[in-house]
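Data block below; observations after.
What you see is the complex with one protein chain gone and the rest in place.
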Amino acid sequence: MATKTRTVEVELSTTGLDAQGRPQRVPLATDEAGNLVPLTPAPAVEPELEGEHMLINIGPQHPATHGVLRLVLELDGETVVRCVPHIGYLHCGFEKIGEYRQYNQIIPWTDREDYLNSPGNNVAFALGAERLFGVEITERCKVLRVIAMELSRLISHCVWLGTFCIDIGAFTPFLWIFQQRERVYTMLESWIGARLTTTLTRVGGMGADIPDGWTEDLANFVRTFPKVLEECSTMLTKNAIWVGRTVGLGAMSAEEAVNYGLSGPMLRASGVAYDVRKDFPYLDYETYDFDVPVGQTGDVYDRYLVRMEEMRQSIRILEQALKRLPDGPVNVDDHRLILPPKSKATSDMESMIHHFKQVMEGPRPPIGEAYVAVESPKGEKGYYMVSDGTSKPVRWRIRPPSFVNLSAIPKMVEGHLLSDVIAINASIDIVMGEIDR
Amino acid sequence: MGLDTRRVETNVDVGSAGSESWVTTKLDFLVNWGRANSLWPMPFGTACCAIEFMATAASKFDLARFGMERMSFSPRQADVLICAGRVPFKLAPVLRRIWQQMPQPKWCISMGACASSGGMFDNYAVVQGIDTIIPVDVYVPGCPPRPEGLMYGIMMLQEKVKKERMADKSLRNEMEPDPRSQLYIPPPLIDEVSEPFGNSVHQTRSGL
Partner (left out) sequence: MSESFLPVLAGHAEGTEVAAPSTPRNIPYRDGTPNPSAEALRARFGEAVQRVDVVWDETTVFVDRARVAEIVQWLHDDPSQRYDYLSDVTAVEYRDVDRPIEVVWHLRSLPYRRFLRLKTLLYKGQPLVVPSVWAIYKSADWMERECYDMFGIRFDGHPDLRRILMWEQYKEGFPLRKDFPLRGRFSRSEQLRQILALNPEAKYSMEELSVLDAFDELSLEQRQRLRAGEKVGE
């Protein structure tokens, strides 16, 4: 049969994307009668199937999407040709509601936005508001906040490790690591009274000082946690299945990673040693001795290694923080910001006025704006607040690290297998509460 | 907690003597006992409550004690929908679809303040209680509820299941939404239950 090859635009059977990102054309042939027939592929032992690409929808309710993420994948066989993420299924209007609340009233919302990292968010928001108010916090408060941030980094990475393991097919580390997570929860509970939604900080201080004996609990945890971590690491790091399912997936080069705005472990796995704690320090992080782990290739395995090492470094920071925890007041001595003690509010006229003014009107920052970024477990978490001199912000903007990290997922999964999409998605460590806000 | 364990003694009579064992019981009791102790949950986890649900299922609290360790991520094999977390409007048709895909008999636990009433998210984006979308059997309060709280809710649901009677045909009636508005309950009622209450009434002013 004499065949003339000619190219026809048939979108439903795109074989892939060209350099410009446009669907590639599929060659069709005409037979003698002039009808269009698909070009016969060269005979092979396994005949290659040519035909329609398949669309697969993952989510919004799927155990491996870590929340209500929806991915629409265009598959060629089992290879992902194109991935279109759909988000917004958990959009709860945080930023809008922040414009209707006083600064201290916003802190409960920060708990629920990246709910794996509630204490860290509380600290980040308080830091932002304190810059807007022009307040310097006390030394004890700084160290307590460092402890809170590193503990929350640990529990967030614990959830990441547990769910990542389940996604890849290992269940045991999930059970082990969740036991340790419960210990942190118990400690947080005895500190502030809540397990998950802590509302730990206030503008100018903390909601509560640590109770008696708490540091012993923490020291005990710091001593014993690394053992469990190493057990998990022993189980996974050189495990053939683990390595096989993670190495070489979703690699991002350093330039790409910076250009795509990745941050946190995602960026560092690509070999960029950018850590907000080191480069734009806050809470005296420059005085702590810790290392920033950096990956080499930026694949899923490197992200795993970086996060595991970050947990070890968090333990180091916790040890140092425990040693240097000074005595003294936790809150700033300014009753225009911090509520006076209840006993004084009922007996002392001035305290009562402060109490009343704060509860009814709320403290007012000067006109201005502040963007304060911290290193959250997911990456650079920024709070941008604009004040027009009233007690409620004009604009409260959350810079969500996993939102930006997730926006690179089409780039990361292209050309990989469907099952690898799950591993790549798990390695981003997304929290939908933060992405959709 | 009010769990009636004596019913087991009164309802089951196990033969003791002889080589052949036998049991007499009521069919209702046997079926309900079986159902209540092997509820397969469909975790519809969206936000913070899903993390507490995970903690409930994990090593310390161990949901397997209630016969619920078999998470059914497919709604077609599930008995009880656990809606853990806030449900924004964009998610409402998804939740409705999942509920409709579940076969009877089915139950629903609304876990947490946001799922039950909208919680602190009294704004343009969040459904003020999932009972405006699907019928709910047990509400678990808390923001988020502690694992113990969820377990108490589960035990309450088990109690409810144990009291069902097969003779009551209406129990298995699938509620059909109004075909025009797709709502189960009349719109004025939805507006009424969604009204702001408590402190939230005063916090609608921007500025000051």
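We just call them A and B in the order they show up, numbering each chain from 1.
By our rule, contacts are C-beta pairs under 8 Å (C-beta built on N, C-alpha and C of every residue); 3 or more make two chains touch, one makes a residue touch a chain.
Computed from a predicted model, the values in this text were never measured in an experiment.
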item: Option from A:G134, A:G169, A:P211 or A:G244 whose C-beta touches the chain left out; value: A:G134
item: Hidden partner chain, touching residue among A:V80, A:L151 or A:V294; value: A:V294
item: Residue in contact with the excluded chain [from A:W191, A:Y260, A:F290 or A:Y304]; value: A:Y260
item: Residues of chain B in contact with the chain not shown; value: 89-90, 92-94, 96-97, 122-125, 127-128, 132-133, 177, 181-183, 187-188, 190-191, 194, 196, 204, 206-207
item: Footprint left on chain A by the chain that the document does not show; value: 9, 11-12, 14, 22-23, 52-57, 72, 74-75, 82, 84, 87-88, 91, 93, 95-97, 100, 131-132, 134, 136, 254, 256, 258-262, 271-275, 278-286, 294, 296, 366, 368-371, 373, 380, 382, 384, 386, 388, 390, 394-395, 397, 399, 403-404, 406-408, 411, 436-437
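The rule is short, and it goes like this: only the chains that are shown with their structure count from here on.
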item: List of chain B residues in touch with chain A within their complex; value: 43-48, 50-52, 54-55, 58-60, 71, 73, 85-86, 88, 90-91, 94, 98, 120-126, 143-144, 146, 203-208
item: For the chain A and chain B complex, residues of the former touching the latter; value: 60-63, 67-68, 88-93, 96-97, 99-101, 105, 108-109, 111-112, 115-116, 159, 162, 174-176, 178-179, 181-182, 185, 195-197, 361, 388, 390-392, 432-433, 436
